[in-house]
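And now, chain A:
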Amino acid sequence: MNTLNTAANRTWIVLLVATAITYWLGESGTAGKAGTMAVFVMLGLALLKGWLVIYDFMELRHAPTLWKALLVGWLVFVLGMIVLAYWMGLH
Partner candidate 1 sequence: MQYKSQAVAKPYFIAAIGLFIGQILFGLVLGLQYVLGDFLFPAIPFNVARMVHTNLLIVWLLFGFMGAAYYLIPEEAETELFSPKLALALFWIFLVAGALTIVGYLTVPYATLAQLTGNDLLATMGREFLEQPLPTKLGIVVVALAFLFNITMTVLKGRKTSIALVLLLGLWGLAVFFLFSFYNPANIVVDKFFWWWVVHLWVEGVWELILGAMLAFVLIKVTGVDREVIEKWLYVIVTLTLITGIIGTGHHYFWIGTPEYWQWWGSIFSALEPIPFFAMTVFAFNMVNRRRREHPNKAAVLWALGTGVMAFLGAGIWGFLHTLAPVNYYTHGTQITAAHGHMAFYGAYVMVNLTMISYAMPLLRGRAANSNKAQVFEMWSFWLMTVAMVFITLFLTAAGILQVWLQRVSDSPVPFMVGQDQVALFYWMREWAGVAFLIGLIVYVISFFVKGEEKAA
Partner candidate 2 sequence: MPPDTTSATMSVAVRPSGPPNDASGARLPGDLAIWFFILAELLAFAVFFLAYAFARAGNVEMFNESQLTLDLNSGALNTVLLITGSWFVVLAVQAVKRDATRLGARWLAAGMACGFAFLVVKVFEYSAKFDADISLSTNTFYMFYISLTFFHFMHVVLGMVILAILLVKTRQGAYGSREHNALESGAAYWHMVDLLWIVLFPLVYVMR
């Protein structure tokens, strides 16, 4: 079973890689030092991962745009507010 032939398989690989990066950010303490930069990276990764799960795992790639908008909109809104809260935390 060629692992890269379907979208789901490719997505799985990308998700693992993204998780590894986030883990590395935390483990190596870069999250602490780099601060804002690290937060943008990890939340960007979360956005990518969420997007892939919604499109390929939940198979909403072929769903009505209403439902795509709802799910992705939720993801963008939550991550956006987290960034806002993080920025407020800096001051």
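On the choice of candidates, all candidates are chains of the complex that A comes from, given by their letters.
Keep this in mind: a contact is a pair of C-beta atoms (placed from the backbone, for glycine too) under 8 Å apart; a residue touches a chain by one contact, two chains touch by 3 or more; residues count from 1.
Nothing here was measured: the structure is a model prediction, and the numbers come from that model.
Colleague: Would you mind pointing out which option among 1 or 2 touches chain A in this complex?
Modeller: Answer for chain A: candidate 2.
Colleague: Quick one: which bits of chain A touch candidate 2 in the complex? Just the residue numbers, please.
Modeller: 6, 8-9, 11-12, 15-16, 19-20, 22-23, 25-27, 31-32, 35, 38-39, 42-43, 45-46, 49-50, 53-54, 56-60, 62-67, 70-71, 74-75, 77-79, 81-82, 84-86, 88-90
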